[in-house]
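Step one of this worksheet: look at the structure below.
Complex shown without one protein chain; remaining protein chains in place.
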Amino acid sequence: MILRNLICIVALFGMTFLVLPLAVLVGASLTTSEFLAFPPQGLTLKWYAVIFSNPTYVASFLTSTWLAASATLIAILLAVPAALAVSRYDFPGKGAFSAFLLSPLVLPHLVLGAALLQFGGSIGLTRNFWALLVGHVVIVTPFVLRTVLPLLSREQQAMEEASRDLGADGVTTFFLVTLPQIRSGLVAGAIFAFITSFINVELSIFNTTAELNTIPVQLFNYVQYSVDPSIAAVSSATIVAAAVAIILIDLTVGLDFLTTNDD
Amino acid sequence: MINSRSTVAALVFLPLLFFTAFFLVPLTVVATASFTNGDGVPTLANYARILLDTYHWSVIATTFRLGIVTTLICILIGYPLAWYLVRIVKFRSWRRLCVILLILPLFTSNIVRSFGWMVLLGRNGLVNETLQMAGLTERPLRLLGTETGILIGLVYILLPFVVLTIGNALAKIDHSLEQASADLGASPAATFWRVTFPLTAPGIAAGAIIVFALAVSAYVTPALLSGGRVTVLAVLVFQQYSSVFDFHYGGALAVTLLVFTMAIIGISSLVSRLGAR
Partner (left out) sequence: MALLSIEGVSKSFGSHQALKDVSLNVEAGEFVSLLGPSGCGKTTLLRLIAGFLTADRGTIRIDGEDITNVPAHRRPLNTVFQNYALFPHMSVQDNVAYGPRRSGAGRVEAAERASEALSLVGLGQMGDRYPRQLSGGQQQRVALARAIVNRPKLLLLDEPLSALDLQLRRRMQVELKQLQEKLGVAFVFVTHDQEEAMAMSDRISVLSEGRIQQVGNGAEIYRRPANRFVAEFIGEANLLSIDSAHGFEIVFAPADQSTNRLGVVRPEHVRILREGDTAALSENDVRITAEVAAVASIGGTTDIHCTSLGYEIVARRLGLSDGGFKPGDKVTLVIAGDDIHIIESERS
């Protein structure tokens, strides 16, 4: 019983620890003061008005969105065929192939960013949208691959065989049978991919410029020199967006992986 | 399978091409640069500069000390938290809220999360105010710009990974195993240490590896919370590539970071595999 109470205390401390910094930023963004204050002094939404009327922030926000959306789309176009090849066929080097495509998950993004800067410099692919895009595709593709692979199961394969048995060719089978089956994994993978791209700093920081910047890098540059409530407002806007995304995932695919089977 | 060879080739071609061009080749370029000097002559001088120098060793030591301590603290807090969420929480909606709050930090930028701690850990931040009000300290503690500050930030950012991997392992345990252990006369403690804990060990190992790999390669959190006073390997790498533009020395630093990380992950997974026998 004592142990149980101790666990509860540690757990609640842990949850508080996890929520505190984000709550502080959301709170601080509402302050009426000209400096960061928590608890906020008074309540106002004026700092949100400030950032939404700031063209630099709006431009960075659009760049980040466009970048994350493009990277996610390309990642899907690369990961789905790769997942099909790995789950449906035997070929030499299959293990190495999937490990290769999954390895950006454990590789430091900073090292990859540096590598792309150096390599990009030699082929003229630096400090533009395309330079950012190729790096982001590399780091987000594993997320799509990892969520789609487990869905291409044996039962799924039997359904594809049933479809071919009933006279559908490979392409028809993919669109009528395979795609509807992996849709949930594809949506979850795409959301993870989008978010991962949207919040990335370590990779983007090498290829951004004053004119072409992403929201996190913009924030990073800003935070190092000055802090005011408008930065808290930008941060808090991204927190709210993340919360919306998570609730969407919870509603579409469910986040019940901590639930045991018998309750 | 009919025409399977050409089908595989068609499916694999674009992913392989893309990853070779924008992943394998760039990393090879970095590795090659690290073994050459400015004139393209093969040399080990870049590595000698790192490995024969006490300053670099102290940076490496700081980096890996932070990585190891972060991993340990994450497990010590993460295990009870996972246990709480899986085994103790009775209300589905409360667990659901907790899971959402657990994942929320993962969906926000490292910048935002570190920035939150900058606000909290400042001289007049909430942490110092609370400590002073509770009478635990006379004067405000200097937390920003210390290893402790970075540690708090890293634990914060990486804790959700451990809770998720351990919680997942806990949720998958078949209750009848624990019931069987109790039925055979084991005390609750014996059941935990002989049945439950070994079954969650793979989850702990998986979480620990993710946390360690991300902690030693973290750049944003140390950069923001150190205030330039504590240097880790990733910060050195960034300086070389962003302002000094010495790709040979920078490449050697990047390769050093990679090799040390992989070596520690390799040793720890080897140890845990031997321990599992």
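By written order: A and B. Residues from 1 in each chain.
Simple rule for what comes next: contacts are C-beta pairs under 8 Å (C-beta built on N, C-alpha and C of every residue); 3 or more make two chains touch, one makes a residue touch a chain.
Keep in mind that this is a model prediction, so the values were computed, not measured.
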Checklist entry - Looking at A:S163, A:S197, A:T214 or A:S235, which residue reaches the missing chain? => result A:S163
Checklist entry - Considering the whole complex, which of A:S33, A:T172, A:T209 or A:T252 touches the chain not shown? => result A:T172
Checklist outcome for this item: For chain A, residues touching the missing partner are 155, 158-159, 161-169, 172-173, 176-177, 180-181
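Just so it is clear, only the chains that are shown with their structure count from here on.
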Checklist entry - What is the distance, in whole Å, between the centres of chain A and chain B, each centre taken as the mean of its C-alpha atoms? => result 17
Item to check | In the complex with chain A, residue positions of chain B that touch it | outcome: 1, 4-5, 7-8, 10-12, 14-16, 18-19, 21-27, 29-30, 33, 77-78, 80-86, 88, 92, 95-96, 98-105, 107-113, 115-120, 125-126, 156, 159-160, 163-164, 167-168, 170-171, 173, 175, 209-210, 213, 217, 219-220, 223-224, 234, 237-238, 240-242, 247, 250-251, 254, 257-258, 261, 265
Next on the checklist: Using the touch definition from the top, list the residues of chain A that touch chain B in their complex.
Outcome noted: 4, 6-8, 10-11, 13-15, 17-22, 24-25, 28, 36, 38, 77-79, 81-82, 84-85, 89, 91, 97, 100-101, 104, 106-120, 122, 134-135, 137-138, 141, 170, 195, 198-202, 205-206, 215-216, 219-220, 223-224, 227, 231-232, 235, 238-239, 242-243, 245-247, 250, 255-262
